[in-house]
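Heads up, one of the protein chains got dropped from this complex, but the rest are sitting where they should.
First chain written, first letter: the chains are A, B and C, and each begins at residue 1.
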């Protein structure tokens, strides 16, 4: 006998199957129609480095609240092949409801399964290809949502493919919906989740979109990059918009070309970005160092994935912070940003361009595969960005590297003004010509390094949440923001405060006072050695007491963090 | 009227002129004959990044003691062109004796000069080309040394060029000697320096030789590298010996090829080295990371020069420590050695190969231009090195990455034994095949990282000199050893102790106890940001109080350090 | 025919059904098997990409290194142990894109290795961007308005570089391709085999049929020893010739034969230990 399943305020739905089986399609349909139906949606995925086969999964959280993090728990699982259940066995519990086409998962029979013959239904409605649409219909019905939303969506999505295709989609969806409705009506599955019609007008972005729109907002008009998962999306995004937004886009022959092109572009007055992952960035070190000595602005997006070397190409890690911090030979200033949540990423990325230009330094944006592939509905985006150019019109005898109080020399461009703009990768004098004069060398080193002081002044404080007299301080950076935040809300211990950094270098000094107050410190990082903890120690001398680290290639689940923090704090007060 | 010049126990002679003027020839002749005459010799040079012109200088210290560091003081200056005196004006004092051919330095006349018409004499003895030999003769005579030594040396050095050339050399040298002898006999210049006939049998090596012989001793039989000052000498050294010692030598098309060739070579059973400088190493980051994940031994020699980017290509700096520490994406173990003095470098370099092989990790040897171009006489070299191979003969179903207690899996080679040797830059299972299994991933990360523990156990303690209850601890690493050592001897304050590292990563734990005892800490680094100080802070939490840093592209003079330490300690006891 | 390069167990191959890589894999395995190459002497070297996974599916040694860096690794392996058979096999992006500089300079070295490229005119593993060989006009996920850069012609470039052996094949033709690969492996010196390979997932233009329709075999009368004729063949655009297009008629030494390291000692490097006495002697010269 099947138990009744009631999901209140929240349900996590996982789709799992082979690459090429269309999980992405179901995911796309579901998140869109559920959002249109007014539900809060969070979705993300994990996938293998292959085009077909293997085992990939997508998780969709539907919730009464605006959830933004991944949970381990699977409430409803839709396995699309035999391997799926095995792949997820660590996450399936006896509370997991499995809805499947038994034909597709023949071998698995030690689990209770609600059998719905997706493929048979699909075949009847137009062809086996429509199985995914059938499945979408089933799930949608469980929410007792309006079938019209689904039909409208399909009509719009497939409109360009002709009415026959649209009809077949709608028929398949409808059949699936009927099956789902039956489960719902029979009370087999009950989903009680608040919806809100405002949500359908929320924004719906993933990390790639957020970085992409941020780049556009920051005036990015040049990108040369070499494809590399999970960073390629940003390159593609800018290519898609290249004509309407006026962006020079080129697939470079390698990452070395990419960064050198970026520097050439900034020199000529463009605002250039390079998008890559750790391995590609490892090849850019010399170019970064070039940006350092020629004091060129540059923006580099690193979408992190687990290393070393090829590592796990499609998975996630926060393992390249130290590389970002120390990459490039010699000593020069830089700025490292690690977006914490989708809503702030547009502004942060736009600022990356502004800061690069203002301080004439390379700015690195550190995201990761999890961040890139995650999306959720966002009510408001702050798009008030004031665009400003920092270059000047030159005069005769222009000195590109004129010594100034703060170390910043006005940056000229070729063919804008009367001056000549001279750039040299060797140590140079104020005009930009090669020199080996010891005195000039000293002044140039000091000029470059003192810019860090200015940069520090411009940086925003880290995010802080908690009461004043906390005992335990939990620290995070970058893509872990939402998962830590939700975990702490779940733990609900007001002795715990939360400090999170989206500017990871330079670290704001205020960190010292936060650390001083804490009796216990905990850092959470998606890597094996606690790279940010090390950096904090370097900056403050404080050794973070507890490290919650994960380096399996999968991002933190809310449950991971709740469990680990409780272990340390002794489980709530 | 000329003052009398007496140099007791020590004289510093500086030769200065344009590139291509033959400073190197005078230097070579002088150091060799003075050593043969039984004097302790130290020599080094500073030069511009050009083949002809500019201003270069060599310094030769002749001393009653076995001196091994550079002084700022110039006792005797031989300027070979007009620009020379200007180039060295910060180092010339009223005590500096200038011996010059007034024809060569026309414009300079605000200094007293002992005029010796090198070129006129040379012309009379065989041609203007022999001016350098004339100058050598002059200097040699000031030591009242045996002319025969000079003649024998010239005969041997130019023997292959025929008797005419030899004769002209000897005549020129003799004429120069006469002029010098006159100065000596007139008591114009008096040099009282102890000589010791044993010294002529001392070794006489520079940094390039030391690393080169170390590589040979460590069994290096493969080098692929791309030329880059100041690292090229090591590549050339191995090429010169390639036939007799059986070394595969290839000039790679770029540094990326170089490191990847190195890894291919180790895979097939060679012991490979790559020699480069910071900019070249910045291109090797991805390859280093590959060594990390495939657990391949690799040895990389970085001869540091000032950055960023092209920087000062022929000058010196300790500016790439952080790059060596953090280069490569992802997380993996490594070992960083920074030879402190020439006598220990052969053993340390040989060990680099042994450790690379034993721990299956990349080992980085950090030298710098100063170290590479410096030489002095060495009485004894410890050459008792026990060569050992760490690879095994494989059996069927060989697992390249077998899980073991200590993280080290026996390393097999293709075609040696029954097994297949599988290497993958992706995360892999015990056999070496691609995997995305979370559990295996975790184990592999842990396996790689735990090797650091073993490595730490094998490392030698840093060099310590001082009484037990010192108050002030002076810390250095790498090429600054001799200059700090001599400076501290000069200061002769027994409250000061000296701690020096030639293994810079991992840092030996004993550092904690040394730091604890110190009331004041001083670090000396040839860079602008105190990179090793930062690393010490990271390791120990201790912020080094005082930093003596130099980043002009010139190594420390003894005087620099004496002055700065006295400033900090209040000048002697 | 039983093939020792097959695995006993069934293995999970990460390619798409219908991909040209499957037949190349089989052809290569058959070729090395038929040539009686000792499994323990064969090292497959690759970079990263779909094609670069090939070594994973061959029961021999492999070094599956970094994207674009197979050739330096292959040359180093061969020159550290000339007794090994080394095949560097990877994709067009890997070898001609990221690895372009190594491609040029490896050819110049004339190391005795075989270089096989799966030329699907696309980046497969990263989901469909242009490769250096993509035709002008091809629309891809990244080149949304179509490719504009001149396609890289590996055959013409290799001939211009005086490569020792240059061939082109098509994954769809088992026997002919096997024959070409065998010749390449048997050739002493650097041998290039560029193989047309349909990518069914991302290149919908250069399909199996397209390759079939746009290629033909050089006939028996064709003389591969003439560099200019070979070049002319390499430039053909309507239909691409298949077969051995060029063999260098100058008898040159291979890279390994040129190495000073083997002049007095023919042993692979791993069998040698440093002669410490000789080093001491050398050092005595430094006194």
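As a working rule, a residue touches a chain if its C-beta (ideal position, glycine included) is under 8 Å from a C-beta of that chain, and two chains touch if they have at least 3 such contacts.
Just so it is clear, the structure is predicted and the values come from calculations on it, not from any experiment.
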| item | value |
| --- | --- |
| Touch partners, limited to displayed chains, of the chain removed from view | A, B, C |
| Residue of A:111, A:403, A:416 or A:463 in touch with the missing chain, whole complex considered | A:416 |
| Touching the absent chain when the full complex is considered, from A:28, A:114, A:188 or A:268 | A:268 |
| Interface with the undisplayed chain - residues on subunit B | 20, 48-54, 226-229, 232, 235-236, 239-240, 242-243, 251, 253-254, 279, 309-310, 313 |
| Residues from subunit C at the interface with the omitted partner, ascending | 97-98, 100-101, 104-105, 107-110, 132, 145, 148-153, 156-157, 159-162, 227-228, 231-232, 234-235, 252-253, 255, 258, 260 |
| Touch residues of subunit A, complete complex, unshown partner | 200-205, 209, 213, 216-222, 224, 241-250, 252-254, 256-258, 260-265, 267-272, 286-287, 290, 294, 381, 383, 385, 387, 389, 391, 413-416, 418, 420-426, 433-434 |
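Please note the rule applied: only the chains that are shown with their structure count from here on.
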| item | value |
| --- | --- |
| Higher-contact pair (C-beta pairs counted), A-C versus B-C | B-C |
| Intercentroid distance (Cα basis), subunit B paired with subunit A, Å | 45 |
| Subunit A and subunit C: spacing of chain centres that average the CA atoms, whole Å | 37 |
| Whole-Å gap between the CA centroids of subunit B and subunit C | 41 |
| Multi-partner residues of subunit A (each touching 2 or more other chains) | 48-49, 54, 279, 309-310, 313 |
| Touching two or more other chains - residues of subunit C | 48, 66 |
